[in-house]
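Structure provided below as structure tokens; questions to follow.
Only one protein chain is missing; all other protein chains are in place.
The block that comes next holds chain A.
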Amino acid sequence: MANSSAATPSQGLQRRFKGCSKIGEYEMMQKLGEGTFGEVHKARHRISGSIFALKKILMHNEKDGFPITALREIKLLKMLSHDNVLKLDEMAVERPKAEGRKRAILYMVTPYMDHDLSGLLDNPDVKFQEAQIKCYMLQLFKGLQYLHDNHILHRDMKAANLLINNRGRLQIADFGLARHYDEAVPQRGRGNGEAKREYTTLVVTRWYRPPELLLQLRRYTPAIDMWGAGCVFGEMFKRKPILAGHSDLHQAQIIFELIGSPNDQNMPGWSDLPGAESVRQFAGNQGTIASRFRELSPTGLSLIKDLMKLDWRKRINAIDAIDHPYFREQPLPMREEDIPHFADSHELDRRNVRGQKQALPPAPAGGTVGGGPNGEWSGSGQPPQSWQNGDRRYGGPQDRGPPGVDRHQRGGYDRRAPPYEHRPPPPPPGERRPNWGNGTDSRHGNLPAPPSDGRHPLPPVPRYGPDGDRRRGGQPAGDTYIPSYGNDGPRRSREPDGPGRSREPDDRPRRGSRDSGNSRDGHVDERPDRGRAYRDRDRDRERPNDSRNFARDRRDGRTRSRSPERRDRNRDRDGDIYRRR
């Protein structure tokens, strides 16, 4: 086989990347905002015409190679499939044109969502009805239930990270801070459980940060996301963040003013937390939540109180929140398609006239802040460098922003609503049918249950444990996502509608741990119409003529195709770095 060309293997043929498309396939439109690790642009796919959001992965902190936050987010999104979780369509590569710039720029391609909740609430032309709020909250809880049931903590729950489209669909976005949760998942009626191991407390944007994180609890649970959901719930009524603290201490103060000061009844163990000393001065508050949320019905008030319980063990979990009586009383949750389109409000223009806006405190920058790959501080308490950001509105100091970044830093999308589409929005992607009422997901129906714990409980392989060379030293197995249950496949395996795709009835036990299945055995759901409304609508929603099928087919074809003609060979020829001398 060694022919003449074999003698000179380094002379090249062209090679293409599979699995990632080129950025040239997308036509960049306007910038939508800045995420934790990159800009977000709106873009049109040149062939299908569909609109996507492209999130650029910035490589400004390259000392650990490909950013761990981005890698985690990509990996998580590739494994997740839920109607209320933003889907990662693909990765697009922008190959550097100039010589010398060796690294390509990468974009995460996700469906374009018309608004984010924060921007929507900022828009004075948009008035939420209570039924609509209920619809959004239900979707949020379903998304959170799916995440928590799959051992994932989102850790940056906030209105700006909840994307909403003009079809009434809400999706949780920005998994830049998300991580695997090592503990048992929340179970019906049992709150959010307790964690056995420690995680970094440097998570969640301050206004949405729960009291236990402010008090530096390291063994936190999915309850931290539920607190954020409570803040979002209140925000939808008040149309502005309900707990806008301008420092961590102030944040704790206004929380305790709203909910009541911590004591051993409402927050057992609070005084043992590292941050407890500094908040003792706030004792004696009774809590003003009932008077502040007078517009809520008694059940609505009970829901927000359940979500904003100081005791993270008793805080309501997503499963129970979905079943809360609030969603069964009048006005009933609106159906997604009944939600009015918020078209033509030109909110962006108005904002530009208005000029100023209230800047959200920046999200913690995860791994990039901590320096290590794990985004954790070796100690508790304040991070070594608290960057002081002047906040235009409050003038108070802000911390935890990355240095040298403008104050508009925020996760996922800008808070302002993106401009509106005058054309009808793209149809829902066919391969992601709504699976409302399917519990979480139907695709695992014919497979054995995954191991009950998220991790491989496998003893026989040699296990040496974490070694000592971890940069931050001393910290046991760190703040790192541990894969265990991923579902993934290359593009080619994502056939639009495989024959084996089953849709199962609603009463199937939710996928997930065996424990969670058992725990539901004893539970009788007394709601006769639970999930019905959603399921009925699924039928209308399934549109076979998804315009994106074309793009997908093309993509599939491309990845499958051979590319024997490989011409340009301008790749990095720096393999010799690894050569021996």
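Here is the rule we use: a contact is a pair of C-beta atoms (placed from the backbone, for glycine too) under 8 Å apart; a residue touches a chain by one contact, two chains touch by 3 or more; residues count from 1.
We adopt the following convention: contacts and distances are computed from a predicted model.
Taken from the listed names "Cytochrome c oxidase subunit 4", "Ubiquitin-like 1-activating enzyme E1A", "Cyclin-L2" or "ER membrane protein complex subunit 3", the protein name that UniProt assigns to the chain not shown is "Cyclin-L2". Of the options A:29, A:79 or A:249, the residue whose C-beta touches the omitted chain is A:79.
Touching the chain that is not shown, out of A:29, A:93, A:301 or A:332: A:93 (per the contact rule at the top). Contact between chain A and the absent chain runs through residues 1-3, 5-10, 12-13, 15-20, 62, 64-66, 68, 71-72, 74-75, 78-79, 81, 90-91, 93, 102-104, 106, 372-374, 443-444, 447-448, 450-451, 456-458, 460-467, 469-471, 477-478, 480-495, 498, 500-501, 559-564, 566, 571-580.
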